[in-house]
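Here it is: the structure, laid out below.
Excluded from the complex is one protein chain; the other protein chains are retained at their positions.
The block that comes next holds chain A.
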Amino acid sequence: MDGLFAVLIYTGVLVGFVITNLILTHIIGPTKKTAVKQMPYESGMDPVGDARQPFDVKFYLVAILFLIFDVELLFMYPWAVAAYKGDGGVPAELSSTVYGVMLVFFGTLAIAYIYAWRKGVFKWR
């Protein structure tokens, strides 16, 4: 249970940090009340009015590209952690196979990247 106790402390610190910060900003932060600042925050959209506003498709492309490379990074974490750990990680017989798999993965992503670049996805038009 020792490991779980550390998690408990971590959770306590985390919640305490958020609450302390919320209180501190109210006490020592500057308070200039303008109309824009009093609006509920909705990721830069106007919270009042018709929700069916046209939304530029460029944002979706950027979001999708971000997701692809974000997931790529997530996929690298377990590999990087386990591949060279030795005991308890990827067994020695498999390490070259796993390395090859990662190369194929990067290669495929590189092709996708070149495709996206050539199709002008990175241009903010």
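One rule holds in what follows: a residue touches a chain if its C-beta (ideal position, glycine included) is under 8 Å from a C-beta of that chain, and two chains touch if they have at least 3 such contacts; residues count from 1.
Just so it is clear, contacts and distances are computed from a predicted model.
A chain of this complex does not appear here, and its UniProt-recorded name among "Cellulase", "NADH-quinone oxidoreductase subunit N", "Peptide/nickel transport system permease protein" or "ABC transporter ATP-binding protein" is "NADH-quinone oxidoreductase subunit N". For the options A:Pro40, A:Pro54 or A:Gly88, the residue in contact with the chain missing from this view is A:Gly88. Note on the undisplayed chain: of the listed residues A:His26, A:Arg52 or A:Arg118, the one touching it is A:Arg118. Although one chain is not shown, part of chain A still touches it, namely residues 88, 91, 93-94, 97, 107-108, 111-112, 114-115, 118-120.
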